[in-house]
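Structure below; questions to follow.
In this view, the complex is presented without one of its protein chains, the others remaining in place.
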Amino acid sequence: MSGAPLSGPSQAEAALAAKTVRGGWLLSLPALVLLAVAAVGPLLIMVVYSFLLPGEYGNVEWGFSFDAWTGILFTRDVFDDTLRLEDAHLSILLRSVNLSLLTTIFTFAVGFPTAWFIATRPQRQRALWLFLITIPFWTNLLIRTLAINEIIRAEGLLNNILIGLGLIDQPLQIIYTDTAVFIGMTYVYLPLMVLPLFAAIDRFDMRLLEAGYDLYATRFQVLRRIIVPVVKPGIIAGSILVFVPALGAYVTPRILGGGKQMMIGNFIELQFGQGRNWPLGAALSVTLLVIVTAALLVYVRFANREVRHG
Amino acid sequence: MARPISHLPGFTPIAMAVFAALYLPLVILVFYSFNAGEDLAHWEGFGLHWFAKAWENDQVKDSTIRSLWLAAVAAVISTVVATMAALGTTRRARFKGQTFIYVMINQPLMVPEIVTAVALLIFFAWFKVTLGYQGMGYLVLAHSAFCIPFAYLPIRARLESMDLTLETAAADLYATPFATFRRVTFPLLLPGILAGMMLAFVTSLDDVVITVFVKSAGQDTLPTYMLGQIRRQVSTEVYAISTMLLGLTVVMLVAFMALTRKKD
């Protein structure tokens, strides 16, 4: 490239493209370094640990073993030493996926109208409404979960109101059920859906709606054909921000779920704690990581294609 | 006046219901923090003694201040690097490795916290022993890192729905890339950056599991202090502290509003 005279558009384009690539990497570098040092890099330790032996009192012993990996699908019965399919892991994973999907769908269902409402306020009010969404989340997660507990517990607000209205005569058992975990997670993850949705809707050109209605589109058609495709990046960001953390949730299921039925996050924690099987915990984490990453890649690719053709 | 063009039926009631639901637990929290009684569940009249008690409890006070400080530092760092990364990965010709960067950035979201926590415990312990440094730096690093995706996603979403016309125009008028960024891109991007920073702040403020495993002696944050209490008994002190923080947030919000108004 040194001092080469301009010799046609193709070379100039190539130079521009190279600059773009270099710029892309340079700008991303600080984030990548930080992540490599304090998030992603250390995870390699987990990959190594998944091939080691569990220590007697937790931790690992240095010796190669494939047990943790077979342990994900099969379990050796401690009593008769037979190998059988491990259904516990699968049912825990399925329960987690179900609850997280439900949470994502529900937060979207109520989060989209909320974000739309905020984005269509006059400019001056928008910041206020946005702050109103985030204020509850300046209060600690544990406290919020405990406050929800106050509402749904046996002698809590909800049951007192329902009994007062004569709708029920015995308190409903909500706390310690999947419903409680669902309520808690919806509450906790809602702003993670609303904020990215708002950021996308805020840039939406309302004149497009006018054009739509002028062409006699119904409200639903406008929503589906005009609004959704344009705010799709926000929908994708919001869904990822809710679904993935919900899948690994620990605090909310622990406080509201009662510990009788675990979610995958709690189960992995058990392996690193009282279960004293760090390699199995590591193998389970790597598996979960691979599944989620694969799902995310497929989702993003699929969503991008939709946007382009839509 | 006719309804604005942006009106969609049912959206406003849903939004109002959402706001009501968001604030109900907070109302309860504030209510109980004024309880004169000794324990949480029984209302025994109005009293302020939980506030006094929380104020006298050094462990509560120190951990609250530490939490706020950590969240502010981590939010700033993660937002700065996330903004740069978002500018680097959107609105330019697709390049090889873009997906890799994208996956890297979102990685903290995909790993259950406990896994990152144990990995960081082992990794950082090695530095703590060899360097002899056991300060807050480790917590700052860890928090900044896992906050990156939370800051990155809203900024990226904002960038993707911004059109390039204005920046191209600026460039056509021979504005330097930096001037274009400062005068055109940045102001347009600001709502996304603010949203990202708020998410990062809140995410850091909430973290329990990673903090438990990374903290050194004397580095309890409010959440880890509370986790220790949950097993025994959660005292109304933490409700009082939360009410105070909530009050502080509202004061800051009002001040912020007043300031921006003056500027207009």
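Letters A and B mark the chains as written, and numbering starts fresh at 1 in each.
Everything that follows uses one rule, which is that contacts are C-beta pairs under 8 Å (C-beta built on N, C-alpha and C of every residue); 3 or more make two chains touch, one makes a residue touch a chain.
By definition in this document, contacts and distances are computed from a predicted model.
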item	value
Per UniProt record, name of the chain withheld from view ["Putrescine-binding periplasmic protein", "Probable glycine dehydrogenase (decarboxylating) subunit 2", "Stage 0 sporulation protein KC" or "Copper oxidase"]	"Putrescine-binding periplasmic protein"
Sole residue of A:27, A:68 or A:175 that reaches the chain not shown, by the stated touch rule	A:175
Interface residues of chain B (partner: the chain not displayed)	38-42, 57-59, 118, 121-122, 124-130, 132, 134, 212-213, 215-220, 224-225, 227-235
Touching residues (missing chain, whole complex) on chain A	56-59, 75, 77-79, 87-89, 91-92, 153-155, 173, 175-176, 255, 258-262, 267, 270, 272-277
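Throughout what follows, only the chains that are shown with their structure count from here on.
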item	value
CA centroid of chain A to CA centroid of chain B, Å	16
Sites on chain B touched by chain A in the complex	4-12, 14-15, 17-19, 21-26, 28-29, 32, 40-41, 67, 77-78, 80-82, 84-85, 87-89, 92-93, 95-99, 101-116, 118-120, 122-123, 141-142, 144-146, 148-150, 152-158, 160-162, 191-192, 195, 198-199, 201-202, 205-206, 208-209, 222-223, 226-227, 230, 234, 238-239, 242, 245-246, 249-250, 253, 256-257, 260
Chain B-facing residues of chain A, complex	17, 20-21, 23-28, 30-32, 34-43, 45-46, 110-111, 113-114, 116-118, 120, 127-128, 130-144, 146-148, 150-151, 155, 157, 187, 190-192, 195-196, 198-200, 202-204, 206, 209-210, 213, 219, 223, 230-231, 233-234, 236-237, 240-241, 244-245, 247-248, 250-251, 255, 264-265, 268-269, 272, 278, 281-282, 285, 288-289, 292-293, 296-297, 300
